[in-house]
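Just one protein chain is left out here, and the rest sit where they should.
Right, chain A next:
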């Protein structure tokens, strides 16, 4: 019985480690994407501000916009309904992969936000770029 317990636990730990290696998604700012040269096939979370005037809506909920941390900008396409708090000039986190043409194809745009409408990760990435104007 102890052997069986050990086997189950070992299998569980193995699964967890494997999944941690394989299934986690790193948060990157547009500068990271440009500087680290993140290419197609690597799933990331891209966060920053939605560039003013960059949102273009097409039919059937196709939308393109640019995510910027003011130093660098990455173009994003997304098909789907945007969260209620998606606005130009506000923070956003998108999840997906950079396509072969360098455009980031998002399959998820996150609506999570704190009271300043800026996701925490985005705020910290912006602070790193020295462009954060918030109070903390």
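Structure notes:
What we mean here is this: contacts are C-beta pairs under 8 Å (C-beta built on N, C-alpha and C of every residue); 3 or more make two chains touch, one makes a residue touch a chain; residues count from 1.
Just so we're on the same page, contacts and distances are computed from a predicted model.
Note on the omitted subunit: UniProt lists it as "Cytochrome c-type biogenesis protein CcmF", one of the names in "Cytochrome c-type biogenesis protein CcmF", "Polar amino acid transport system permease protein", "CheY-P-specific phosphatase CheC" or "Carbohydrate ABC transporter membrane protein 2, CUT1 family". In the full complex, chain A touches the omitted chain through residues 1-2, 4-5, 8-9, 12, 15-16, 18-20, 22-27, 45, 57, 59-61, 79-82, 84-85, 95, 111-115, 119-121, 124.
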